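Of the protein chains in this complex, all but one are displayed in their positions.
Chain naming follows the written order as A and B, and within any one chain the residues start at number 1.
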Amino acid sequence: MLHKKVKNKFTKRGVDYPIIDGLRTLPGRYYHSRKIYDEEIEKIFCKFWIYALRAEEIPSVGDYKLVQIEDEHLIIVRNEQNEINAFFNLCRHRGTQLCTEEKGTFSKKTIQCPYHAWTYGLDGKLLAAPLMKEGNGFLKSECRLHQAHVNNWEGFIFISLAHNPEPFEIQMEALIGKFSDWNMASLRIAHHIRYELKCNWKLILQNYQECYHCPGVHPLLSQWTPVQSAQHDYSKGAVIGGFMDLVNERGSMTMDGKAAAPPVCNVSGEDLQRIYYYSLFPNMLLTPHPDFVLFHHIQPLGPGKIINDCYWLFHPDVIENKNAKNGIKSAVQFWDLTNQQDWQVCEQMQIGTKSKRFTRGYYSGREDVLYSLDQELLKALGHTESDLED
Amino acid sequence: MLHKKVKNKFTKRGVDYPIIDGLRTLPGRYYHSRKIYDEEIEKIFCKFWIYALRAEEIPSVGDYKLVQIEDEHLIIVRNEQNEINAFFNLCRHRGTQLCTEEKGTFSKKTIQCPYHAWTYGLDGKLLAAPLMKEGNGFLKSECRLHQAHVNNWEGFIFISLAHNPEPFEIQMEALIGKFSDWNMASLRIAHHIRYELKCNWKLILQNYQECYHCPGVHPLLSQWTPVQSAQHDYSKGAVIGGFMDLVNERGSMTMDGKAAAPPVCNVSGEDLQRIYYYSLFPNMLLTPHPDFVLFHHIQPLGPGKIINDCYWLFHPDVIENKNAKNGIKSAVQFWDLTNQQDWQVCEQMQIGTKSKRFTRGYYSGREDVLYSLDQELLKALGHTESDLED
Partner (left out) sequence: MLHKKVKNKFTKRGVDYPIIDGLRTLPGRYYHSRKIYDEEIEKIFCKFWIYALRAEEIPSVGDYKLVQIEDEHLIIVRNEQNEINAFFNLCRHRGTQLCTEEKGTFSKKTIQCPYHAWTYGLDGKLLAAPLMKEGNGFLKSECRLHQAHVNNWEGFIFISLAHNPEPFEIQMEALIGKFSDWNMASLRIAHHIRYELKCNWKLILQNYQECYHCPGVHPLLSQWTPVQSAQHDYSKGAVIGGFMDLVNERGSMTMDGKAAAPPVCNVSGEDLQRIYYYSLFPNMLLTPHPDFVLFHHIQPLGPGKIINDCYWLFHPDVIENKNAKNGIKSAVQFWDLTNQQDWQVCEQMQIGTKSKRFTRGYYSGREDVLYSLDQELLKALGHTESDLED
């Protein structure tokens, strides 16, 4: 089994993983090789639970959104039982992509192939296949739309393309119950920015999990949350996370360091003074603030190319409140600035690590969890230390 | 021998080809794999007779047009004996492409390399190679331009890049004499549209050879020629074809369903009420109407990319007749609409079949000849049933 139960405590450098000659990074090919990338798609993105969309994006029966994982295209749709299904976007007749509009509603409560009009229910069942006679190997009942597994955690819809995925609660164990005070299912997307980046998907996770770079790269962020305050709750497994302390009373990550909105739902106590940073391996970064929730959705498009969608979730009351506009705007501006600072160095790391002179780099004491991330990756790929030779 | 004599009658499903568990489509890799594509270029496009251009496009001595088949570039030129030759567009000296303008005239009746001025006759003979002394392995007489075979069928120029191609009349047997009433050599191009499509070349042939998709995809076409009227004359071999019946007396495939022009040359009898659909494997679709001839020229540019040139041929008298303009326009408009409807579903099939979940699809009773097309392909590639495993 891929992910065992993990002890929820910080594990010291070198204790959990046998380390010789210090902590070293992955070799450069892990960011550039098409072969390794294809392996990652197969063994990680098409197997692990991955973030797909927010439930709120398809609120009514028949609403759908398309999601892509490399060559796999999925229709995430709300069915007549108000459940969310994930169907592979291809007709069982001859493979035609069923639907091309990125978002919409199947108003007839059916999904019809535009080519030969094969028609499926919102539950994926083949309802009609004109001119097809059953028998001779063809049975309508065997031609349901191919389906992926779906899990709704706090309004975040995760899917797994595996035939028999590990339970969501095992992969994401560290997450379960963790942020219930935020009642994230009740929040709504207030803003969204799409970034297209020229770097490997793993560099984004690595960048997110250390604040060694903050003083130089993020002067404003470092002002609101001092680097020294960074702590890790979980430093091993698919969910890795920790937090930083806000210096300002009722502060938050905005241009002026003040909260953008009242605390979210039941957030209280020390959570009012913390920004949490949780990476949900492989494709999501979750950043709960006292007053809003930021999250990133990473979509790999090749060894050196990703789409990174960044979302700002606020309470519906805040979104509807005209007086809150400036607060939201300030939170968006702050993170857009911070994002772009990060993307710049990630893209530069992508270029530098392609050199034949690059040999496995050195992790500082502030980057232990990057080593953990690497180990998660290697475990998922089935690679061992001998695969890492320069 | 690749193409044996075929019986000119419709052959029933499952009779000609051993079929287990019904008719299944090709596996997805046949539309996406670079390896299979390269095989197709080598064993089909560089071996079979393929459509190149209309003779009328190079009417006078010295006139030429360039034609491309992947890395192979050809100059199709009318020589001094008024014959059409096909030369590989590269100098025998050091391989320089001789000519870059897509169309033109060699007014000096010679083809001169722009690099070192080696000069060839319109018959491909090396006439001058400045500063080259014969001997030591170099003989001018051995440096003719490389040449492809040429066949003129009804004004359509076909070429074969094979060293010893099968006779044209064998590959295209079903075509010989078939449309002589149209006297197609006398027709002229009235209109041309170039489409660049993101799909495999085979999807265009498949799309052309079944009308199962017509009711949903082509409402107007289905109005002028009911789907039920579709019949096949030839359902096996490189030439596959049939026809559909026009519902309107003196009708045709135009926006209003009325003939765009008087019947072509000697077209008469039942041909006045039919639209013929003939695919000339691998790169041409021929669609004789009572009043004009439509044809498509398919040029593969990779597993998922083609150029599709569509031409409308009318009688010169019609083209010169100002009163006929609206008729021509209506025929162009009808087919441009219909083409675009087809391209849309072909491109969607290209995307859908790339999914790892796609397994060989099901052919309906209306799609038998697609199975025949697949068999032609497999025969040409030398693939067998065991190559088709999902």
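Quick note on the criterion: a residue touches a chain if its C-beta (ideal position, glycine included) is under 8 Å from a C-beta of that chain, and two chains touch if they have at least 3 such contacts.
Small disclaimer: the values here were computed from a predicted structure and weren't measured.
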Residue of A:G22, A:P59, A:G302 or A:P316 touching the missing chain in the full complex: A:G22
Residue among B:R24, B:R54 or B:R92 that touches the chain left out of view: B:R92
Absent-chain contact - pick from B:Q81, B:T100 or B:Q223: B:T100
Contact partner of the left-out chain, one of A:N82, A:S141, A:N323 or A:S355: A:S355
Residue numbers in subunit B that touch the chain omitted from display: 46, 71-73, 88-98, 100, 114-117, 129-133, 135-138, 143, 146
Absent chain, residues of subunit A that touch it: 20-22, 24-25, 28, 212-213, 215-217, 344-345, 348-349, 351-358, 361-366
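FYI, only the chains that are shown with their structure count from here on.
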Geometric centre distance via CA averages, subunit B-subunit A, whole Å: 47
